[in-house]
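Left out: one protein chain. Kept in place: all the others.
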Amino acid sequence: MALLEVENVTKRFGGIVALDDVSFEAEPGEIVGLIGPNGAGKTTAFNVITRLYTPDEGDVRFEGESLLKTSPSGIIRRGIARTFQNVELFRGMSVLDNVRVGAHAHRGEQSSEDVLFYVNLHSLRYRQAADLPFGTQKRVELARALASAPRLLLLDEPAGGLSHEEVAQLGTFIRRMRDDYELTVLLVEHHMGLVMGIADRVHVLDFGKKIAEGTPAEVRGDRGVIEAYLGTPS
Amino acid sequence: MLVAAFTWTEFAQQIAAGIREGAIYAGLALAIVIIYRSTRVINFAQGEMATFTTFVAWSLMNHGLSFWTAFPIVLALAFTGGFAIERIVIRPVEDAPVVTIVIVTLGLALLLNGLTSLIWGGGNRQFRGPFSTRTIDVAGVPISVQDIGIVAVSVALVALLGLFFRFTKLGLALRASALNPDSSRLVGVRVGWMLAFGWGLAAMLGAVAGMMVAPVVFLDPNMMQTILLYAFAAAVLGGLDSPIGAVVGGLLLGVTITLLGRYVGFVGQTLKLPVALLLILLLLIVRPGGLFGSVTVRRA
Partner (left out) sequence: MTPLLELDGVEARYGPVTALRGVSLEVGEGEFVAVLGANGAGKTTTLRAVSGTVRRSGDVIFKGAKLPRRPDATARAGIAHVPEGRGTFSELSVWDNLRLGAYTRRGSLKEDAQRVFKYFPRLEERKGQQAGTLSGGEQQMLALGRAIMARPKLVLLDEPSLGLAPLLVTEIFERLAAMKTEEGMAVLVVEQNANLALAHAARAYVLEVGRVVVTGSSEELRANESVRRSYLGY
């Protein structure tokens, strides 16, 4: 049984169909990439999974049970944690306190200190989150997510704003995290290099519809995907 | 609004009284800042600890000891008490959320207050201070010897503390523990003991503040409650992690409210505290870190 099942989800905002009968799955231990041009519906899909939006049609199941009866604040207790594109940290709080918020869900045996050591932020734990460089703030957000001992980790454009070298390190790190914490990772990403480098499977959205799925190699060569990104050849 | 009669002599006296008030707030504010800097804890029991030790001083003096004989004994007891409280009461909740620690210190305050009433009874009593209450002439202005004495003691204490922190190995270790506990451990500093030492020092400061203020007001279990409020205000005004700020804040606050109380009619004695707090609130809006707080000192 897949860990996460998104089944025939449709989400409308007024006249716009943000997600149109979208289905995909994530098996335990997989790194799944969700890609597509701007406005394709990737972040909407994330927000449906984390219950910020309720789908108009379809279901989302986690560990076999529907998520639709869970409130947004209950998601983390089910074992789903996410990071945000623009880093939503508590800017006035220290790194340690930010991570402690994640541990609030009281899942798992680890301490916030353990997580901080793991992401190599322990020596910075008393610093104010707002004082840190952007890349480091992203790591704090990651630590906060890990502190809740999730089974499924949703990463929203983790490579955004990172340098070339940082992205390479990020890729290695996501793989290590997946292995060390026995996670399943779903990431929305624009950085093709990152997604194609670490994802086990990739799903492609365009205008709210899923247009392709497969291994990175399969998707890379898919005609529909190429056209969606580059436009139809004249 | 302003009181009509104004003489320079009285003004000078009011300033002197304000400085004396301020010196006491400064002492207690410094205690609060020392604990905050080293442990990031706001010690709401600071006032009650001071009251308790002042009562001990009173008892010692009641048994025939002179003030200055009792003084070092009380300081030693205060230090030991503060040290023990940190190790026994605070250490177990060291890593707990801030709210938990706040509640622990509030609980400690209630406990000490009750203990004080239990041991010495609730009534107020006179506390014979070490300084006489007569006045002497300072450049034509009559100033109370007691006021001068209180300020002198406070100044001496702050100066000694300053020297201690700057020049002694222990003082350096205390500063280091507050700034970077990890690195402190790596050079061999027992950070836990340093924190307890900090509490001991703060308790000593509180004891001095208590013994200075008791001759001026009456000694009763609730003596320090209002003063603690002023001390908090002074600490925040100065920037919670700045010792200099605590002293400057205390003096500024003392002088300001004394002058306000005397010269601004509607303030009188009853509105002194609310007006003072309002002014501080306004300042914090403009300068959130307080006068000397670290928020305003930023390195690139």
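First chain written, first letter: the chains are A and B, and each begins at residue 1.
The rule is simple: a residue touches a chain if its C-beta (ideal position, glycine included) is under 8 Å from a C-beta of that chain, and two chains touch if they have at least 3 such contacts.
Keep in mind the model is a prediction, meaning the values are calculated, not measured.
The chain omitted from view is touched by exactly one of B:40, B:87, B:185 or B:287, namely B:185. In the complete complex, the hidden chain is touched by one of A:7, A:63 or A:114, namely A:114. Although one chain is not displayed, its contacts with chain A can still be listed: residues 108-111, 114-115, 117-118, 120, 123, 149, 169, 172-173, 176, 180-182. The set of chain B residues touching the chain not shown comprises 169, 172-173, 175-176, 179-180, 182-191, 299.
What we mean here is this: only the chains that are shown with their structure count from here on.
Spacing of chain A relative to chain B, judged by their CA centroids, is 51 angstrom.
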